[in-house]
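Starting off with a structure, shown below.
The complex appears here minus one protein chain, its other protein chains still in place.
== chain A ==
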Amino acid sequence: MDASHFLMFLVQRLIKALGVVIGVVILAFFLVRLAPGDPALVIAGQSGAADAQFLAQLRQQFGLDKSLGTQLLIYLKGIATLDFGYSHRVQRTVGSLIAERLPATILLTATAFIFAVSVGVTLGVLAARRVGTWADSLITVIALTCYATPLFWVGLIFILVFSIWLNWLPAIGMYSIGEDLHGLAFAWDVAQYLVLPSLTLGLFFMALYARLTRASMLEVATQDFVRTARAKGLKEGPIVRRHILRNALLPVIGFAGVQAGTIVGGSVLVETVFAWPGVGRLAFEALLARDYNLLLGVFIVTSAMAVVINLITDVIYALVDPRIEVGA
């Protein structure tokens, strides 16, 4: 694949991606409005007393008195200038709210992702290399257990064991409040808070990668080109690394792309169980309060991220297996 070919591919994909994001914006705009109730009603209801005047005031302030089409136009205009609008409930710009919460989610999910891929693939390779032995059985059992156990339950057990019984790791929040830490001390502090939630979030995918890698390795190992390599007298190490693993990783990469794309949605539960101040919970709260602008903002940012990650996955795919035509 030469450079210009690759560039063309990138431009094409970016245009497609933009189309997808715009489609998501419009679809999401109407989808969130399908839910019964609107933000004015929620706010009025929560205030414990309301009259028609109060509701009308709120609706006018939120722009809900305009027609849906006008609302969509105003919204699209804002998005075009990266203005995600205003959360009237919280009285902050949606952009600032997401910017404040997104890093926490990215940190959590990226750590979980790295953990899941590295440990999962390693375990999968180990199991495949020692297929039929006790090590293989052990890894398979671990993977199956992690695969079958619900996230929130794992989280609670972690809290019980590591926070309450052993008192090794903190369970609530993202860093120590009121310590005023900086630099390395702060990083160390956050790292301790990060362990349990990222493990909880990562275990399920780790199990998936382990199973996927193992099965894929075993399948590839039976193929002709591996036999040919062996016949040529290559050593076992290079055969495993360059012939088997490289080919076996393709489905794993595909799956990693999927995981990376769904990462924000999947973190809602873990963010709840560990009081992790991330964007997943922000979206959940926004949904309950019918905070349209905020919910849409999170939708758009996360779907844009998913699209970008998809793109990156495709590129990596092509790099791992040059036979795959990127332009196709």
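Keep in mind that, in the parts below, contacts are C-beta pairs under 8 Å (C-beta built on N, C-alpha and C of every residue); 3 or more make two chains touch, one makes a residue touch a chain; residues count from 1.
Basically, contacts and distances are computed from a predicted model.
> Leaving aside the chains you can see, what is the UniProt protein name of the one that's missing? Options: "Dihydroxyacetone kinase subunit DhaK", "PucR C-terminal helix-turn-helix domain-containing protein", "NADH dehydrogenase" or "ABC transporter substrate-binding protein".
"ABC transporter substrate-binding protein"
> For the chain not shown, which residue from A:Leu123, A:Ala171 or A:Ala260 touches it across the whole complex?
Only one listed residue reaches the unshown chain, and that is A:Ala171.
> Which of A:Leu208, A:Ala221 or A:Ala289 sits in contact with the chain that's absent?
Residue touching the chain left out of view: A:Ala289.
> Using the definition of touch stated at the top, determine which of A:Arg89, A:Arg211 or A:His243 touches the missing chain.
A:Arg89
> With respect to the chain omitted from the figure, which of A:Leu97, A:Leu199 or A:Ala260 is a touching residue?
A:Leu97
> Would you write out the residues of chain A that touch the absent chain, in ascending order?
35-38, 41-55, 61, 88-92, 97, 100-101, 152-153, 156-157, 159-160, 163-165, 167, 170-174, 176-179, 268-269, 271-275, 277-278, 281-282, 284-285, 288-290
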